[in-house]
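After the structure tokens below, expect a handful of questions from me.
Here the complex is missing one protein chain, while the rest keep their positions.
Moving on, here comes chain A:
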Amino acid sequence: MLIPHPLLGLRDAEEFVYLGDASLMQRPDPDSPTALTDFCDYVFLRDNPAGVHRELWFHEQGDRSWLVVTRNTLTHEILGAELATDAARPTVTQEPSA
């Protein structure tokens, strides 16, 4: 497979490490009353769609950026790739301290 890296162009998938569902970027709020259940879902439950899937790839043998790649799991067609730092994410649970 070839992955269209937003900065580096088409790169061979062998340069990447695959992690899986991009929902892993949505870490639950640890202070929520339902935190334990939320974390159980976050850690153990994943969608495994036959079709379009947003997933995380790490360019380990490259620039070490995490990408969110949108891929059709049936055809391996890649519909897009963006830097994880640019991708949509949930609200931050803690403000950075000085």
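A few remarks follow.
Please note the rule applied: contacts are C-beta pairs under 8 Å (C-beta built on N, C-alpha and C of every residue); 3 or more make two chains touch, one makes a residue touch a chain; residues count from 1.
Assume contacts and distances are computed from a predicted model.
Name of the non-displayed chain as stated in its UniProt record, restricted to "Sarcosine oxidase subunit alpha", "ABC transporter permease", "Spermidine/putrescine import ATP-binding protein PotA" or "NADH-quinone oxidoreductase subunit I": "Sarcosine oxidase subunit alpha". One of A:8, A:24 or A:79 touches the chain omitted from the figure, and that residue is A:24.
Chain A meets the missing chain through residues 1-2, 13, 17, 19, 24-25, 27-28, 30-31, 35-36, 39-40, 42-44, 56, 58, 60, 64-66, 74-78, 83-85, 89, 92-94, 96-98.
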